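With one protein chain withheld, the remaining protein chains of the complex are depicted in position.
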């Protein structure tokens, strides 16, 4: 099958594909939904920072400190360009998880319209990753706010039939995923976002599974906050992004307190620096910011639309293959409509752990279990799924090995 | 002057020393109090992780995920050995700043004896870095607790004369620095810790300036929590450590909510995983943990006691030099008693920024300003200081260049 | 293929026909989960005069966790709690050995079949789930660890 990407040459940029798995097998990495592999460009960018420009940013006026600050703020600009937003709206966190917790805690601390207190309503969905459920669930418990959610249909879409009773004038925040990390399904966001804005609520989009894989425009989507994780976007571990509209960020209280986020400090009182510094306490994850910028630059070079098209081709082939294997069930969307390159499936009555173990013998790296979305798995009445997820470095032959190993897993336990 | 360390060979392990500063000068890096430089061993450890073992830890059962988990948990064990504590007492955060905020927020959320609420007292000191002042100051504001502090004497020691009225039976937490990041002074901790424990308070030690530079025993110090930052200890940016006694951590509520820190989750309720996972939500900073372990291993190889002795020799030479330059004032301890390798000074009426600018022309990297400890600077009636801080890669010739450049700075502005 | 050393026939037999599985009815009932995969077990222990007179468990999980709970139940029922804990210690060491130990067949009997698990670190927790639940329930029941 011809594809839009030159995967052979892309693979050469990722040193991990030189490694041998169990039994000397090559790596068939189908777990990019959990974390992505890293191109040399990212490794080099980090190393270059440490070897040539390392100093604490924003704090020194010597040469190296200037270099470090330029590298760090340059990285911020690259992220901003990638998202097509203002650079002072881009906040470096340690992960999407931190970004989401930061929002929840900031809303708790902020006075005024953004404050979340008793009786206020927070809306999520049954699709959410724990990272976009628990911070809100616990915020509701702490403050007396009410957590509400959109239910999920068996095909992985959201039930919007009672949208009017879910998003009410008491709603302050709607926090929702752009794409399910379990099923790959993409919820119909437009009516939800419109309803949220109609009642004056802000919309937080969990872009962990979308931003690294396709063009995403906060402008077109009309969301107010966006989060994603660097490590799923070719970047280093230990870095995430929180983007928010400046007018909102400006009103918000800090999440972490410490150096570099202050304006003035006495023993008893403090005032805060302007956005985005207000939200970046301490010596920041400088090298990781620089590494993430290199990762996003690499993605842009390949082209996000190309990556998306490529992944959808692999997804189609995989769906066709899985659906034709007796005993295999695809969970969630059965075709390529309204989904991304993440596919969950089950085999016979097999536990996903046992499935994954056989796949591992083929060098196939997939995720098994509840994928940090336990409510979704419960709703489906499952013990878990096996999940394959694609990225720009996967190709047809990866799909072939996956399908071969799925048949082998089924047969291994059937025959015994 | 003979020294205990072979600095020439150490310097070769740090690629940054090959870089040229302004005017082609070599780097005289005297800002390790802000951040340390990185040896090749650390750069290689991170690269090796990304190139050979990268996968999401604790979540996959495939080969790479096992390798990643082994690397990450192996790093935890190395940190634990370094601190001589149990490995399940070691929590990876993004920075010392996050570690301290995590404690403050966890105490706020935790029910029972560790809870901090109205009327409870929190004790800090005037020596604190903003990172160990603001989280407590703001916690007090949020909860109605009372923030109290030990005042600082002009020599950088703490005024313990009214210890009995500062640490009272209402005290819940004493959070204090092991060494001032501005003056290098080491407060007399023993009476403070004894007084805290006598009233049942827990003691949080900010080890940012001590742990990377000398042997530190939480056992001997008898503290309950210890924090430090990886990037000041040869490690990568984006990683910090929070150590706590298991019996305390076990009682504490999480700080961040998300994947991997849960036991069970429904839409409305969740329970938490055991310590330390409870405090590590999301895909963690895996590569940074591995890098930090390599940094601590390097430090152990050189020997912490040797590093301390080396730094104190450089400190003595620098103090002698500075004190003999007309117009220069050393701020804080005037000799090597009760201090580490951090020296603040002023020149004539010059603003530290102007001093730093001249030093920069000599390739000398120092920090100028309030060093994120504004209350301390105000207490001294200064606009800021110039600060030189040492590490294992500094040598006598670095001190010589510093002293030469200090004289040049004085003369540059004096003669005009 | 390594797989056969992991999935020995004994294991699949116990998986298909687990022993002591049923509604746990004893007084001291515990519920353990393996949060990384969602496997759950509920287990109760009855101690009579220092002896494990009954173990009943229920739950969902992979073949390893189910078989291991089944084998464990067979092993501990009828023993003193000290003896049961000794077996548990032996089994835990074997699991954590990363394939370096072979295990004492005298003590572990059918559980020897699980020795292959120790080469797959991610599965060790599956094998230990039932054993940890047993230990917890027995201690709550008054047994000394």
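As written, the chain order gives the labels A, B and C, with residue 1 at the start of each chain.
Methods note: a contact is a pair of C-beta atoms (placed from the backbone, for glycine too) under 8 Å apart; a residue touches a chain by one contact, two chains touch by 3 or more.
All of these numbers come straight from a predicted model, not from anything done at the bench.
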Quiz item: Missing chain touches which shown chains?
Solution: A, B
Quiz item: If the hidden chain were put back, which of B:116, B:218 or B:358 would touch it?
Solution: B:358
Self-check item: Among A:77, A:162, A:217 or A:264, residue touching the chain not depicted
Solution: A:264
Quiz item: What residues on subunit A make contact with the chain left out of this view?
Solution: 58-62, 65-66, 69-70, 260, 262-264, 273
Quiz item: In terms of residues, what is the contact footprint of the unshown chain on subunit B?
Solution: 22-23, 351-354, 357-358, 361, 368-370, 374, 377, 383-384, 412-413, 416
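We adopt the following convention: only the chains that are shown with their structure count from here on.
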Practice problem: State, to the nearest whole Å, the distance from the C-alpha centre of subunit B to the C-alpha centre of subunit C. | Solution: 45
Exercise. Take the average of all CA coordinates in subunit A, do the same for subunit C, and state the distance between these two points in whole angstrom.
Key: 37
Self-check item: Centre-of-Cα separation between subunit B and subunit A, whole angstrom
Solution: 31
Exercise. Any chance you could list the residues of subunit C touching two or more other chains?
Key: 36, 120, 123
Quiz prompt | In subunit A, residues with contacts to at least two other chains | solution = 22, 353, 357, 368-369, 374
